[in-house]
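As you look at this complex, bear in mind that one protein chain is not there, while each of the others sits in place.
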Amino acid sequence: MTAFAIVLLAIAAAGFLFRLLRGPSLSDRVVGIDGLQSVVVIAIIVSAARSDSGITVETVLVAVLVGFVATTALSRFIERRGN
Amino acid sequence: MFFLLVLHLVVGIGITAGGRALGRQAFLVAAIAPLATVVWAASKASSVLDDRPVTDSFAWVEQLGISIDLRLDAFALVMVALVSGIGLLICVYSLGYFSHDQPGQARLAGILTLFAGSMLGVVLSDHLIALFIFWELTSITSFLLIGNGDTNARARAAAMQAIFITGAGGLAMLAGLIIIGQAGGTYRISELVLDPPSGGAVNAGLVLVLIGAFTKSAQAPFSSWLPAAMVAPTPVSAYLHSATMVKAGVYLVARLAPMFAMTGSWRTLVLVVGATTMLVGGLRALRQHDLKLLLAYGTVSQLGFMMLLFGAGEYHIAEAGIVLILAHGAFKAALFMVVGIIDHETGTRDIRELHGFGSATGWRVVKVVTVVSAASMAGLPPLFGFIAKEKALDGYLEHGDFAGGTAALVVIVLASILTFAYSARFVLGVLGVFGEPNREVMSVGAHSPSVLFAGPAVVLSIATVLFGLAPVLVDGVIEAATITLFPGSEPKPVELFAGFNTALLLSMVIIGCGVGLTLLRRPVADVQSRASAGLRAVPSTEQGYLAVLRSISVVATRVTATVQNGSLPIYLAVIVLTVTLVPLAAFASELDELPQFIETPTHVALVAVMIAAGLGACIVRHRIAAALMLGAVGYAMAGLYVAQGAPDLALTQFSIETLSTVLFVLVLRFLPRSWRHHAPAIAAPMRIAVAGAVGVAVFVFALSASNARSDVDEPSMSEVMIENSLPKGKGSNVVNVILVDFRGWDTMGEITVLLVAAIGAVSLARPGRRRDETGAPVFEEILDVGDEPKLPEALR
Amino acid sequence: MSVLLAFAAAFLFATGTYLLLQRRLSRILIGVGLIGHGSNILLLTSGSGRGLAPIIGTADPAAFADPLPQALALTSIVITFGVTAFLLALGYRSWRITHDDVVEDDVEDRFIARRRDRDQLVAEEEIAEREQARDEDRR
Amino acid sequence: MSSFVALPVIVPLLGAALAVLTSPWRWAQRVIALVALSSNVAFSVALLMSVDDGEMLVMQAGGWKVPLGITLIVDRLSAVMLVVSSLVMLSVLVYAIGQGAEESRYAAFNPVYLVLSAGVSASFVTGDLFNLFVAFEMMLVASYVLLTLGGRPGQVRSGMSYVVISLVASTFFIAALALIYSATGTVNMAELSERIPELSPGVRTGFSLLLILVFGIKAGLFPLFFWLPDSYPTAPGAITAVFAGLLTKVGVYAIIRSQTLLFPPDAQQGTFLLVLAGFTMVVGVLGALAQDDLRRMLSFHIVSHIGYMIFGLALFTIAGIAAAVFYVVHHIVVKTALFLVAGLIERRAGSDRLSRIGGLVRSAPMIAVLYALPALSIAGLPPFSGFVGKFALVGSGIESDEWAIVAVSLLVSLLTMYVMVRIWSGVFWGEAEDPAIAAWIESDDSRVPRLMTGAATAVVALTVALMVFAGPLYDYAQRTAADLLAPDRYVEAVIGDNE
Amino acid sequence: MTPSVRLPALVIWLTLVWALLWGDLGLASLLSGLGIAVFVVLVARPTGAHGIQITSFHPASALAFLVYFVVQLVKSNLQVAWEVITPWSNVNRAIVAVPLHVTTDGLATVIGNAITLTPGTLTVEVRSDGPDRPPVLYVHVLHFTDVDSLHRDVLRLERLAVRAFGTKEQRSELDRVVAEWPGRVADDEPDSTSTIEGGAP
Partner (left out) sequence: MNVVSGIFIVAGSALAMIGGIGAVRFRDLYSRMHAAAKAPTLGLVLVSIGAAIAIDTLLAATTLLLVVILQLLSAPVGAHALSRASRRHTPVALDGPDHLTRDEQANDRPADPA
């Protein structure tokens, strides 16, 4: 089950990675990395579920918390300097 | 004996440091040290001559065998007499030479005293390394003394030349001494004499030692520094560059020749070099107009003479050398003093500007001193110099039956003719014969020298005459000295007239030819200058020195400009290539099998992300975009951490990645989007090649290191850590326990690093409170020059 | 350590190196970041291999991932981050001064390179003096 | 006594923390820093005496036994390094206070300086390879901050190069650590000493080379030294002295330690090190010759002399290593002294460009003497400590029949002397060409603060002391070398302690 | 919420986050979290002037809001899925200005966020015309048909939000607006039949 989920997530990661690499604007890349981050977070939760380990979940908490900060900072940058 | 050295040191430093108030009286104070030495040496003379040398020793670095062993034997006694006796006279002479108080005199007096101490150390040392130590000290003090008139660029250049050449020789010599010492098992000369080592290494060592001795004693081809050193004040020239320091090389040769003259190429080398030096020096002396340079080249020639005498390693010949050392010390110092007097009173040393000095008593005395000393130099009887020459000729005639002995004799005769000629030239020059009418006349009516000024030269002349007439006065010392050098030898007595022999005949020939050469001086000069013009293509030693200096300079600039090109990318390329490629072969040799290719499909996905984003980071042009690629790699890393069972790491990775991104954005937002074009320091294909090499290397490292794990039986540290985490660390999260407890010391350091980095970053990035006219904050540190003293405009 | 992960580390080292060899601080920083990731992969895989999070009580210790490399990697990540942050501050400062993030060549080194191009000598004074003295001597 | 081992790290760190808290009051910071560093001197001397008398002092940080925790160990080598470094740190601090420049202007100076001291000490006392990395980083990050204190354009430029190169070096160090752990399963040096010989020869050799090069970047070996001459001269005056004297030597220490302790004789890279040493010596001294700026000359010169130390190590004989240890100690003190004097010269003459100034021997004879002593020493002229070091090196080289390196070292010694003499001639002799500068130099002497001169004098006095006590020091170095060549004692001290 | 309620709430929230970050709901981590939270609150002194300010809270209505929100979220995802499978089906993107009726920033934020997570819409910008005037949202619409339906949907969301988190005045104000609005918006229950452009035609 989780293996299947991982495959799905890999496809998702590929999609976002494509966006990150392809651009064309900086905002697009931010969309890409944001998505990538979400996918990694989801993947971590999936692996936590698989390995039954609660500790891994904390990682996710932090990731979600700080990921938002990065997006905001990047947005601020785009706002000031453009794409 | 140490008290003498310490006395010199104390007096020297005392005068240098506090002697300003003394003015020229500093030289009187300075005289204390040589005076004490002379008195002390005199008191020890009888026991020393009885073959009961005085010794003293101080172990400095025992494990290395460096100890300061002093030994006053008969030969040393001769040298001490020379060093301290002339030193004493020079001090007195300086009082006359420096007639006014000038700043810097005390410094000169102090360094002169230090030199005297060092020179004393050289001649008293019974230990090769101790000798070397004092030897180098004389080089240093000589450097300071030559450069005494430091505002004169020529003085500086001459000082540099002297220390460069003698320093180079000194280093060769150091290596040579070490080789000899290691081969002989001791550095103590008095022990080496008993059992001199031999062998290939010792031969090489001896050549090196000889190079050192040659440079110090201004032998060809290292002689160029000595004439250049004549820019020094005359007392210095008289003392260092004629009477004492330049004899250090000769002294060393004298000490070593009895042991090593038969070893390897010693004798050939010494004879060839000595002969060349003697001839070339004489020829060049003959062409000088500057009295001081004339003497300098004369000194070079005489030093070559001494090399010929001591280097042969024959005690009969060496005995002549001892006589020559003494005689030379007396007449050459006196002549230098005369030059100093003339220079000081008339302001010139050019023989074309001298027309005689009138008949003041002082000048008459000077003329007498000149004639007597020059005659001694020329080898006229009944002076001390004559005895030296006579003994030398006799020695080579009777005992020069070794290879090259006859050639040496011929050279001595030829060079002695030259010596006669330049001695005559000196005398005639002082007497005003060369004075040219179209030149400014400096000498006539010059103030006549004071008693103190002329006195020391007179004393030396008296010695020249006295020892010439009554050699028996020094006979005992010289014989004892010879026996010291050659234990068991039976030297002939020193006497003025040894009977009608071949040597006497040769002396007559020399004098006759010398007179002829002097009479024919004009045609000879013409021939010489034509020859010299023809020889211009042949590099002189001076040119050799300059070429060395120049090539050092060119090589230094080229190498530095190439290696240190100032470009960070190139530095980094060299560094990463070195670090990765050098160990590559070693690791690659162990890479015989590959581990499993893929552990889990998850890895494939994560690595794919890393690779794609990594490539993206290289390709994208936008800064932030590249930073985002890095971020993507970071997230993939976080994923990998989780996959490897390292959630704590993933957590950290997320936080750090995000923080980095934020910081990047914070900083990069200021940078212009479009930039001035800079040519890359390294072209892209080259960068790719370097990157590829690094990648391959890391790949190999990683695989062969992990293969190697199977070679080690012991468990890894972490197994113990897992066992102990709960019972001892009181924590179930092993990573946390490691960080907080087991390796808390690391964590303390890590926190410190973070804090310091934060302090640094804040202090760099924080603008000051001041604002400029547009209201923008001013970075105070950039502008703040603080309360440093206001510099003159030129220094900004 | 699998071949794949070794390759990943090597690849990160390579791309990082490629970026390092450029003049812009921003690129260099990204290069350093990549190399850092590469070395962390090496560190992480230096242990006993894949495993479960090493938390006592959650599983059999034999199945644990090696905890020590994790701790070491953590320390190194944090330290590298601190230094990177400082470097960024330097970059900012550089921008304040030059309005760019190019790491310029060292001025003094360029000066020496120019001297080489003009074949100037180091010990000019000494050589000139000695040459002059020699010429006088010759006359 | 073995609990003393951690003090040279902990005391400065505590001091740093206090100094941060007291940052509004400079006098308080000064008192703290001086007390911390003075007590460091005291601890270090105590450690040295205790270690020289008997056993190595081992402390397991936090009481965690091997292999749980981090081993801190002081043997003869560490002890002497601690003593010299603490002395140098203390005197330079006094000098910096006297200078009234960066130290007075920036509150960050004292704390960061103390961290630097802690980092240096930590590098010397650690018995754990990873902890060595952390210690390096403590030292380096402090050095970054100190180097760029003031943020002037030159500092920022060279600071970037310096930080980037150090960062890359650190990353490679981490990679090397990873590989070593991967192969052996430990990072404790004593355990490594036992396990590395079990590895296959290629891997052993590879690790040996890798560590030499990684540490070589910090030590400033050819061809890894480029960062050094570009960055050191831009640091604030007093700081350059510490950098020049100490930081590279920490790299040298790491090379000596790792080569002798970790690797069996067949993996020790004697020949390779000799080649590196030769190039390092030559290129460094040529670099120094090509410069006009006093501090740059001296900085290049550091590189050259690192070659000497490596030369001694590369022989892997007692005589060679003893010479290297002696040379390290000598060089730390003497180089620091030279840089401090260079600071005096700059303050007195307003510039440190040889082509612009001159004649200081008349206007500032005291500085001339202060320069002459260490300069003669570093040029290897007798009877100064540099001569003893050179003698020991050349002697051991000849003993081992390494003629090429002996020849190179002597040639370099000559060029070194030439450099020192050129500085002397340029700074102290002659006179400034520009009359304004000449007048400035002639004018009164009061602008060099007494405390600066005093501190410089103290370090110069230390160089003289090295000469006087060269005998005992060399004895000590020889005992150290014997220890280093027999790592069993070290391993026994660390691991035996466990039972 | 008055500060006397808000600050303790903040402390509790921070303590909880702290404890969860430590991955430990034990006494030690709760206590230390409490300490840190109190410290943070005392040091930071959040006055609420610039922060998001929720002025009131009604659990029942909030639940209604949540249910509506979740349903919308699911729906919006289905929509995106559909879009992904059949792209370019209805290329009619637009940015529409939607005036709000509430004046507090906090509510505007909640509404704006909810809009982003509801089908076919994405808040692009919030324009604030002054402290006392309601802000205007600019909404990016994937399938634009007409302005009115969009306004209506937002109003529905706004009303739910105000009922959940608004003050009494705000609620009555909203009721008034809704009453004035032509058409059916007053339904409390989410109505799947009259939403905005669900799916593709």
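Which chain is which? They are A, B, C, D and E, in the order written, and residues in each are numbered from 1.
One rule holds for everything that comes next: a residue touches a chain if its C-beta (ideal position, glycine included) is under 8 Å from a C-beta of that chain, and two chains touch if they have at least 3 such contacts.
None of these values were measured; they are calculated from a predicted model.
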item: Left-out chain, listing which of the shown chains it touches; value: A, E
item: Selected from E:N113, E:S128 or E:S172 as touching the chain missing from the view; value: E:N113
item: Contact partner of the left-out chain, one of E:T15, E:S61, E:T104 or E:T123; value: E:T123
item: Residue numbers in chain E that touch the chain omitted from display; value: 16-17, 20, 23-25, 73-74, 76-77, 80-81, 83-84, 87-88, 91-97, 109, 112-117, 120, 122-127, 136, 138, 140, 142, 144
item: Absent-chain interface as seen on chain A, which is shown; value: 1-2, 4-6, 8-9, 11-16, 18-19, 25, 27-28, 30-32, 34-35, 38-39, 41-42, 45-46, 48-50, 52-54, 57-58, 60-61, 64-65, 67-68, 71-72, 74-79, 81-83
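The rule is simple: only the chains that are shown with their structure count from here on.
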item: Touching chain B and also chain C, the following chains; value: A, D
item: More contacts between chains, A-C or B-D; value: B-D
item: Centre distance in Å when chain B and chain E are each reduced to the mean of their C-alpha atoms; value: 84
item: Rounded Å distance, chain A centre to chain B centre (Cα mean); value: 68
item: Geometric centre distance via CA averages, chain D-chain A, whole Å; value: 47
item: Touching two or more other chains - residues of chain D; value: 130, 134, 137, 141, 144-145, 148, 151, 153, 160-161, 164, 168, 172, 175, 178-179, 181-182, 187, 230, 289-291, 422, 425
item: Shared-contact residues (touching 2 or more other chains) in chain E; value: none
item: Complex interface listing, chain C residues touching chain B; value: 1-24, 26-30, 33-34, 37-38, 40-42, 44-58, 61, 64-75, 77-79, 81-86, 88-93, 95-97, 99-103, 105-110, 112-113, 115-116, 119-123, 125-127, 129-134, 137-138
item: Contacting residues of chain B [partner chain A, same complex]; value: 601-602, 605, 608-609, 612-613, 616, 620, 622, 624-625, 628-629, 631-632, 635-636, 638-639, 642-643, 647-648, 650-651, 654-655, 657-659, 661-662, 665-666, 668-669, 673, 733
item: Of chain A, residues touching chain C in the complex; value: 51-53, 55-56
